[in-house]
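Yeah, one chain of the complex is gone here, protein chain that is, but the others are all in their spots.
Our next item is chain A:
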Amino acid sequence: MSNLRILVATKRVVDYAVKIRVNAAGSAVETANVKHSMNPFDEIGTEQAIQIKEALVKAKTGTAEVIVVSCGPAKSQETLRTALAMGADRAIHVESDEELQPLAVAKLLKAIVEKEKPDMVILGKQAIDDDSNQTGQMLAGLLNWPQATFASKVELGDKLMTVTREVDGGVETVKAPLPAILTTDLRLNVPRYASLPNIMKAKKKPLAKFTVADLGVDIKPRLQTLKIAEPPKRQGGKLVESVDDLVDKLKNEAKVL
């Protein structure tokens, strides 16, 4: 009988469908009054953890406990409730109103891992607001655990996971002994809808809260954003008369030759 404990890290980000703008001060993307939701890759991670649990239960070879964790301000609890509604068992909220960069998050997650002792930690490959693609890898480094990133397929054996990764050149299959880190890529699964009955049940599931001080972690940012600007407006296309005209434009206007 294998009983797994899976920790899933989630982040509350600006919803993927929102048209983002730079704020009035030019310092960051405008997030006030803008719709937020769970990072899509984290939804895939949550779904994966729940599918692992369902597979174990169905095969009668054991079960899994799915714990979701999120680091962020008070509203991150909505993200956790979403995950609970999908089927996670309990939630942990590390509350902080400060900016949390990937290294800080990795350290906070390490503290949670040391408390909860999971067999696997699943993260999204990157968050759609900063596209850092660092937290999973940094966490693996801090814990000295094996990592399989950009997973498009996961198979669990006895204390072992076999992961198919999407890499630039194609697809790579790796084996890693548990405990290990997994980061999800798009093709791993299609997350389920949370049904309304499950949303109502989720309200009763446990949600524990920690502060950064409780975990004794240094979250000071190491990176400073200097400038944010919208991309240049798309120029209309121009028709050129001849090859000479094209070469001339490429040389003198676009300055790429």
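As a convention for this text, a residue touches a chain if its C-beta (ideal position, glycine included) is under 8 Å from a C-beta of that chain, and two chains touch if they have at least 3 such contacts; residues count from 1.
As a working rule, contacts and distances are computed from a predicted model.
The UniProt record for the undisplayed chain lists the protein name "Electron transfer flavoprotein-ubiquinone oxidoreductase", from the options "SUMO-activating enzyme subunit", "Electron transfer flavoprotein-ubiquinone oxidoreductase", "Phospholipid-transporting ATPase" or "F-actin-capping protein subunit alpha". Considering A:Ser70, A:Gln147 or A:Asn189, the position touching the chain not shown turns out to be A:Asn189 (whole complex).
What chain A contributes to its contact with the hidden chain is residues 15-19, 21, 33-38, 40-41, 43-44, 47, 51, 58, 78, 81-82, 85-86, 153, 186-197, 199-200.
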